[in-house]
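The complex appears here minus one protein chain, its other protein chains still in place.
Labels for the chains are A and B, by order of writing; each one numbers its residues from 1.
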Amino acid sequence: MADAPVIDVAGLQKRYGSIDAVRGLDLQVPRGSIFGFLGRNGAGKTTTIKVLLGMTRPSGGAARVFGLAADAPGASVEIRRRTGFVSEDKELYDFMTVAEIVRFTAPFFPRWRRDLEERYMRSFELPPDAKVKTLSRGTRTKLALLLALCRGAELLVLDEPTAGLDPAAAEDVLQTLVVHAGRDETTVFFSSHQIAEVEQIADRIAIVDRGRTALAGALDDLRESFRRVQLVFDREAPQASFRAAGVARVRRQGRVLTVIASGGAEPILDEARALGPVSVDVGPVTLKEIFLETVASEE
Amino acid sequence: MLFRPNPSLGVPIYLQLMEQVKHAVETGALRPGDQLPGIRPLAEELVINPNTVAKAYRELEHDGVIELRHGAGAFVTAHGARGKAADTVRAAQPVVAAAVERLRARGLTDEEIRRLFEAELAGLTRTGGQRG
Partner (left out) sequence: MLWYKAWLETRWRFVIGLAILMVSACGTVFAYPQVMRLMPLASTVHATGELGRRVQEAVELAREYRGYIWSQWFRQNLIQMWTVFAAILGAGGLLSQSSGGGALYTLSMPASRARLLGVRAAAGLGELLALAVVPSLLISLLSPAIGDSYSPVDALVHSACLFFGGAVFYALAVLLSTIFPDIWRPLAIALAVAAVIAIGEMFVRDVWPYGIFSLMNGETYFRSRHIPWAGLVVTTAAAAALLYGAASSLERQDF
């Protein structure tokens, strides 16, 4: 039974003046998944997120959340009622205290979870009477997370949730996301350029580069289909172009020819062996390498 | 007992988890009838995706290492790894030890030895030299 994706973006475009931040981006985020949205700085991640939450209007294409149009003001209010959001800069109201900002936020959400509020106030060690502007970045992030999680939201959207955090704080954040994901079918959508954390908790990813989706799919599938094939020659490695599909990159260095294949090793092994190498090595490719190859392939 | 998988290894996390469970069964850390942690609690403890744990458990069940009892949880099966007695694995240990010693004697570092074993196991193809 196919479930409609929680986030469905097709051909999204956003232009700021003369800059195309997003140039035809596609994205489908299934319900209940932990979805990692990877990309370099300026690739269009934050812009896409802002479009989803109605903060920015698209120049073209369509973005839907819960099946509702993200650029329709009325629908956008409904989307935000069911979504928890943590922005990239974790900016909250400097002039309010922790308790005040909770008191500000809770009435907007009829499904506010007081039990979670109490639990996270304690486990995140948030001082209720401290002014937000006195909080460290890590504590502010946890506060932003609490404010997003206690809404009883079906979707959590986080822009670089662990940016600037020490490993222990970052792990706390990731653990909190894992605890909430899949509970009551909550979907977690987070953007990051920390490959390790995406690999750790995401089950699906999309790599966005220069305003477009360069690669998307289930993380396990991607890891199984990307293979590094290394050919060692007893002479200078030949200039080779592979006719087989799914060759992401071919690199020549001295006597070694390295091929990164995105469709498994099989399709290129015959061509590889025909080149007469001394040895053929097939190995896995880490997500970091997949990412680097994907965003570099146009250079 | 189960420690955090390394996401950057290039080996899928669910496979790493499966290996940990199988290793625990083979060394006797997990005995037949022992209950494994629940999917969600284990995911939360290791800070990994619950689906990954679920997949590992499914594969382990498929391999006969564990059985998933409806509503009750995951339990180590009576015969542990399918058909494979723990003895077989224990008997294999000196074979590995000897191989490692020989490779060390040849001057290979532990890191090189590890890479050779991993490469061999991760589904490689090694072809003999084709001299041109």
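One rule holds in what follows: a contact is a pair of C-beta atoms (placed from the backbone, for glycine too) under 8 Å apart; a residue touches a chain by one contact, two chains touch by 3 or more.
All of these numbers come straight from a predicted model, not from anything done at the bench.
Note that the absent chain touches A when the full complex is taken as a whole. Here the missing chain is touched by one residue of A:Ile7, A:Leu25, A:Leu38 or A:Leu53, and it is A:Leu53. The missing chain, though absent from the display, is touched by one residue of A:Asp26, A:Glu100 or A:Glu224; that residue is A:Glu100.
For the chain missing from the display, the contacting residue among A:Phe66, A:Phe85 or A:Phe189 is A:Phe85, taking the whole complex into account. Seen from chain A, the chain kept out of the figure touches residues 16, 50, 53-57, 73-74, 77-78, 80-81, 83, 85, 87, 89, 91-96, 100, 103-105, 107-109, 132-133.
To be clear about the criterion, only the chains that are shown with their structure count from here on.
Chain centres here are Cα means. That of chain A falls 29 Å from that of chain B.
In the complex of the two chains, the chain B residues touching chain A come out as 7-14, 40, 43-44, 47-52, 55, 119, 122-127, 129-132.
Here chain A touches chain B in the complex through residues 33-34, 171, 174-175, 178-179, 181-182, 195-196, 199-203, 220, 223-224, 234-235, 265, 269, 273, 276-288, going by the rule given at the top.
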